[in-house]
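Everything on this sheet refers to the single structure shown next.
Omission of a single protein chain aside, the complex is shown with its protein chains in their original locations.
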Amino acid sequence: MANKPENKIIVVGGGLSGLMATLKICEGGGKVDLFSYCPVKRSHSLCAQGGINACMDTKGEHDSIYEHFDDTVYGGDFLADQLAVKGMVEAAPKLIKMFDRMGVPFTRTPEGVLDLRNFGGQKNKRTCFAGSTTGQQLLYALDEQVRRWEVKGGVKKYEFWEFIRIIKNKDGICRGIVAQNMNSMEIVSFPADVVILATGGPGQVYGRCTASTICNGSAVSSVYQQGAELGNPEFLQIHPTAIPGSDKNRLMSEACRGEGGRVWVYRKNPQTGEKERWYFLEDMYPAYGNLVPRDVASRAIYKVVVHMGLGMHNPNRVYLDLSHIPADYLERKLGGILEMYDDFVGKDPRKVPMEIFPSIHYSMGGIWVDREHHTNIPGLMASGECDYQYHGANRLGANSLLSAAYSGTISGPESLRYARSGKNGEPLTDAEMEAARQSAVDEFEKILQMNGPENAHQLHHELGDIMYKYVSVERDNNGLRECVEELKKILKRWENIGITDRGHWANQEAMFVRQLRNMIIYAMAITQSALQRDESRGAHAKIILEKDWNDMAPDLKERVTKKHGEFHFDKETGRATDDKGDLVFMERDDTKFMRTTIVKFDQENEMPVVSYREFEHSLIKPRLRNYAVAKKE
Amino acid sequence: MAEEQKKVRFVIERQDGPNEKPYTQEFDVDYRPGLNVVAALMEIQKHPVTVDGKRVAPVTWECNCLEKVCGACMMVINGKARQACCSLVDKLDQPIHLAPARTFPVIRDLLIDRSVMFESLKRIQGWVEIDGTWEVKDAPIQNPYTAQTAYEISHCMTCGCCLEACPNVGPQSDFIGPAPTVQAYLFNLHPLGKFDAPKRLNALMQKGGITSCGNSQNCVEVCPKNIKLTTYLAQLNRDVNKQALKNIFNH
Partner (left out) sequence: MYNVTFYLRRLHSLVGLFVLGIVILEHVFTNATSLGGPAALNGGLAMMELIPRPIFYGLEIFGIAIPLIFHAAYGIYIALQANCNPGRFGYVRNWMFTLQRWSAWYLVPFLLWHIFYLRIFTKGINGVPISYELLDSYFQNPVVVILYTIGMLAAIFHFCNGITTFCMTWGIAKGPRVQNVVSVLSMLLFAALSLVTIAFMAHYVLF
């Protein structure tokens, strides 16, 4: 047999998805250059706490894969590609068994089989977990297997290398990347047959969020600027209970409320005028109380603090109270995360109420991919949180680890198949590689010369403030328009950044400046697509303004009035407000918006261009999402 | 507010490159409740000016998750190796001294090169030798108590606190350190991983393996994840000795 050309795949990102893809490629006989700007064992996947969903049906609840499928599609407000979701939920139990063989220390029942727990948006026990650090354990298992392949010679790791951009050949096929060593600052071009991006979410666009400092979406933004389409970037999950911090918002798991935690603020009793604790979630939603779904809880907390001026301010917070629950029970059920609160806040949540507020948590949107995880750029694939697949408009808890691992099992083998199909065109010429490298070097040298009055980290902080102000829990078109303008100003101000460190050794400041520009441009894509999606769906909740109302289709108007009765437009904000003082949101508009948002980058104006694309939703008929009543089988 | 803003003084040991001379710089950071060392370093990034009013390059360090799970931000704070993200200013003596963990090569400032730890994990064969990621038979059931022990050890985030504290780890010695050593036990516990236990135990017998442990037991004191390292080291000692006897008698 003639020598088969060695298939070299570049995987950027060493989280769950990137490592899974790497393993699959190695098993398929390919070689992987694995790029990550941290040791892959420190990737953000390890922050996942709760678990990973898979229909194991070991709790006598007659759980079925179809039920998991339906829960995911329903939870995603019917914006997820149903065939893709179907593939994922079908593979889930097999993935769990694979992880079990790899040595993930899942929590077990007394008879030694995998234990399952309840999770939000699903009524059956379906979540496999390893204590309260499931993500850490899954990531470590894959990290170990990849290390094994590293020893065998299948993988070459480039840790502390930052991805800068892809390189396309003359036919526009992606055949390599430019990356920079984060210590020596050396910029190098790397050729490959296919490039897989598995770089995670863009949480840092919001500054303080539950994501790691490395989750800045810079790589995604970079390929977006090189022509990759984004899908649904306006859908960002906001977790209701996070510990606000100046460095980051730390997640406080939903399990707290599951175990009886209550959310409250102080208020003056409307009748007696006395100061009292107001358990507002229980008051507003008597049926579900503190266990309303994430988006509902986030909006309620936001309303109480921002609109009613209750709770604590600067930073905004409400109480999440566990102190009424016996300490030994808490220790058994929530030990790990309570310790974390103690570690970071310095107060014991067994004794005093925790102080929490909603925070940006996960991006459902990302690079648009087909079901095989190809982007619209041939030769470039995306998998994991950085792609838009599987979650639609809202992600169910414990589906993120699943989608990350599963997408790797798709993108990995598919990359090899594609590399061997002969469709990936000519390899890069030396001149093409050198030109790409040189342009990245020039860009970096330009950054090193920046000499303006702005501080990049300060600007990043402001970017986060703007995004939180306009594109978070509740959005309206005035605010979003305002946000677009603000972001343009921020991008302008980026030009005026001044660098204090002009050296060529471990210059984190200069690298951050480059990432920041990518973040601003990604923020524009989020904002523009949010602006153009005139409906409320999943995590995207838009308040009606007068102009929106006038343009609204009659059937939607009818649904709004049926829900809220009479309402008026607030004089100051222009927002629709009903008689109870509640904001009036747009309804879901399946006729117009049951489509994937596609965002393309307009090179000339450096602005996002939004369009919509049909997707596969033939398996489950869309129905209105209502968690106030139990889901019908 | 008439009250003057409370400041926290940081004395930071800096170093421009691996072969450069260390020097110290002092920074003041506005105090606020709950302030931790990483948050303070981020403030210094936003305003990299020393107490003498000199504008300097921002301090370089490594951090990712800020939740004490990734292990990236380990540094020496007031003499002790620990994670910077969960080091609350309120619980530290001031001024706060920051230094890189010099057990490892310093890249720049507080940024260190811990790749040796990941190399050690290769040495101890820290993985379960599965046939492949494809579907095989179900994994065997496991004793839930054993699984709990495995879960504890599997918390190790390769932060390097134990290596920094261990007197036997450093340029003077080839000891791979407590963390990678104990990881061998994790895989020996697994029902499939234990098939290769002799390989791992033999690896631990080699130079720089468990033999180099001198029982100072600093590791267990400083482990941010409270892993009972010394217990597992003793267990491994027992296993390694048994393995040695088996080797001698060609068993």
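Some points to look at:
Think of it as A and B in the order they're written, each chain with its own count starting at 1.
One rule holds in what follows: contacts are C-beta pairs under 8 Å (C-beta built on N, C-alpha and C of every residue); 3 or more make two chains touch, one makes a residue touch a chain.
Quick caveat, the model's predicted, so the values are computed rather than measured.
In the whole complex the chain that is left out makes contact with B.
Within the full complex, the residue among B:T50, B:Q94, B:S115 or B:N202 touching the omitted chain is B:N202. Among B:K7, B:K194 or B:R238, only B:R238 touches the chain left out of the display. Among B:R32, B:K46 or B:K80, the one in contact with the hidden chain is B:K80.
Which of B:V29, B:M42, B:A72 or B:V222 touches the hidden chain is settled by the complete complex: it is B:V222. Hidden from this view is one chain, which touches chain B at 79-80, 165, 167-168, 170, 172-173, 175, 202, 205-207, 209, 211-218, 220-222, 228, 230-231, 233-241, 244, 247.
Keep in mind that, in the parts below, only the chains that are shown with their structure count from here on.
The mean-CA centres of chain A and chain B are about 28 angstrom from one another, to the nearest whole unit. Touching chain B in their complex are the following residues of chain A: 20, 23-24, 27, 38-39, 41-44, 46-47, 94, 97-98, 100-103, 105-113, 130-131, 133, 136-137, 140, 144-145, 147-148, 150-151, 159, 183, 212-214, 245-248, 250-251, 340, 343-346, 409, 455, 457-458, 461, 500-501, 503, 505-506, 508-509. The touching residues of chain B, counted against chain A in their complex, run 16-17, 32, 34-36, 38-39, 42-43, 45-48, 55-58, 60, 62-72, 85-86, 88, 90-91, 107-108, 111, 114-115, 118, 121-122, 125-130, 132-136, 138-139, 141-144, 147-148, 150-151, 154-155, 157-158, 186-187, 190, 192-193.
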